[in-house]
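Left out: one protein chain. Kept in place: all the others.
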Amino acid sequence: MFEKALKGNKYYWMWLAFLGFFIAVGVVSYLRQYFFGLSLTGMTRDVSWGIYIAQFTFLVGVAAGGVMLVLPYYIHNFKAFGRITILGEFLAIAALLMCMMFIMADLGQPLRALNVILHPTPHSMLFWDMCVLWGYLILNALCGWVILTAERKQVAPPKWIYFFVYLSIPFAISIHTVTAMLYCGLPGRHFWLSAIIAPRFLASAFAAGPALIVVMALILKRVANFDAGKEAIDKMVTIITYAAITNMFFLGMEFFVGYYSDIPGHKHSLQYLFFGLEHHGHVYNNLVPFMWGFVILFLVGIGLITHPYTRRKNDLWLGIGCASIFIAFWLDKGIGFVLAGFLPTPVHEIVEYYPNINEIFVTAGVWATGFFILTVLYKVALGVEHEVEA
Amino acid sequence: MYDSGKIIAGLLIFVLFVTIPVWYNRGSAGAVPELELPKDATTCVLPAAEIRAEHMKLLNVWRDEVLRDGDRGTFEIDGKQYQKSLMLTCMKCHTSKVRFCDRCHDYTSVNPYCWNCHLAPVE
Partner (left out) sequence: MDTNRRNFLKVAGISTLAGLGGTTIVNRLVAGVDEAHAAAPAGSGVERKTSETIRYGLVIDIKKFHQDPSLGEKAVNACHQIHNVPKFPEKRDEIKWIWMTNFENAFVESPNLYQDEANQTHQLPILCNHCDNPPCVRVCPTKATYRYEDGIVGMDYHRCIGCRFCMAACPYGSRSFNWRDPQAYIENINRDYPARTRGVVEKCNFCVERVQAGLQPACVEAVGDSKALVFGNLKDPHSEIRQILKEKQTIQRNPSLGTIPSVFYIV
């Protein structure tokens, strides 16, 4: 079916070329980093994980978000999602591949990555993260491909695939729970040492993933003559709304715990993120604009996707609203969460993290690769849809 | 056959490309590497043929025993005790990496990254 991706109009090729440029820049930047060392990033001894791991954390959520299409359709028989579960599954594939690329980019010795398989370590959550990431990737590739092939041949999918479809649902929950477990079991990192990290991750995942799918669906309606259907989009918007509000509720609880107990360990990272933290006469606040951007974008997004006019009658504003939610949660998870966990450091110092240009180019390159893969996969899926409709 | 010209030409180029290792040196295997052996020792840790084939495996066994198991027990050769160590045993006899280790490694195009950490003797 890949031949469907080889035929496209000039806008399709221009988009791929545009992404290809950023991929090339990303490759060159990564090679520079590979041969020199990770000193070519903004990471330091004190903030030893930066935007690579932050992007990975966010994208695992986006990948898990696909389950919000699979679950209603396959378990609860919500027929309206029938045409778009493939969008969720293919998004999961692209997002998971991005996650793995970010992890590889972040490793100090990437050629030794197979050590995780050669020396399995069940008590390490990073080992389980690798297992579930690969498992979910294979499940999505298998399910997506087999069901799409069946659709193309206009037959019912083979019965055995449903075992894997049902299996992918707990896997989706598990990938983001295991990623949360990377953080929430570390003593000494008080910002992360909270039981609500996993629920918060899942909530923002189930908002960000479907939000991106809605944006994609609206774009595909415009450029590829593919209509997901009003009922499907509307239901997704409902899911996004509740998931997004749940995430903010959880964040609110974090604020309450930190500020009411007034315990420095629980409060200081939030203070650093949202208000700036004063330490030895200097106020550290480089992430404050990002976090308020997150809050404002969330409010704008929620407003747009819940207001009846923009929700149902105006695709452009609905798309903007969903994009707003997506970017808001990217700021929350992809920037705020990981970076603030390291500050204050275990010895109560503050060393702010700034990504440098090489790091940003590698990050952009991986995002471009993800969107490239997504474009190709969606072209295949839509090619099959159009072929079947004809 | 359609496009027979292109296909046969392509096949020829492919065969030539894939047999480069055979014809590039015109049949000879190049000069056998000349190793500068240590002057003051007669035997290595293992017999010559064995150590030539197994030295990487031996080093890995030593590494796991010393570093991971904490077994720093010494072994005896000709009455002298030796440690299980690349830098403290092997390189004390084979005092030149360039005139010993690199000779075979360059010939066989092997690039062990041991030397990134284990400091080679000063030449």
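Chains: A and B, in written order; residue numbering restarts at 1 for each.
To be clear about the criterion, a residue touches a chain if its C-beta (ideal position, glycine included) is under 8 Å from a C-beta of that chain, and two chains touch if they have at least 3 such contacts.
The shown structure was predicted, so the numbers you read here are calculated from the model rather than taken from an experiment.
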item	value
Contact residue for the chain not shown (choose from A:His76, A:His119 or A:Lys159)	A:His119
Touching residue (missing chain; options B:Ser4, B:Thr42, B:Gln81 or B:Asn116)	B:Asn116
Chain not shown: contacting residue from A:Phe36, A:Phe163 or A:Tyr242	A:Phe36
Interface residues of chain B (partner: the chain not displayed)	63-64, 67-70, 72, 87-88, 113, 116-119, 121-122
Residue ranges of chain A at the interface with the undisplayed chain	36-39, 43-46, 48-49, 103, 106-110, 112-113, 115-116, 118-119, 121, 123-127, 130, 182, 185-189, 341-342, 345-349
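As a working rule, only the chains that are shown with their structure count from here on.
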item	value
Euclidean distance of C-alpha centroids - chain A vs chain B, Å	45
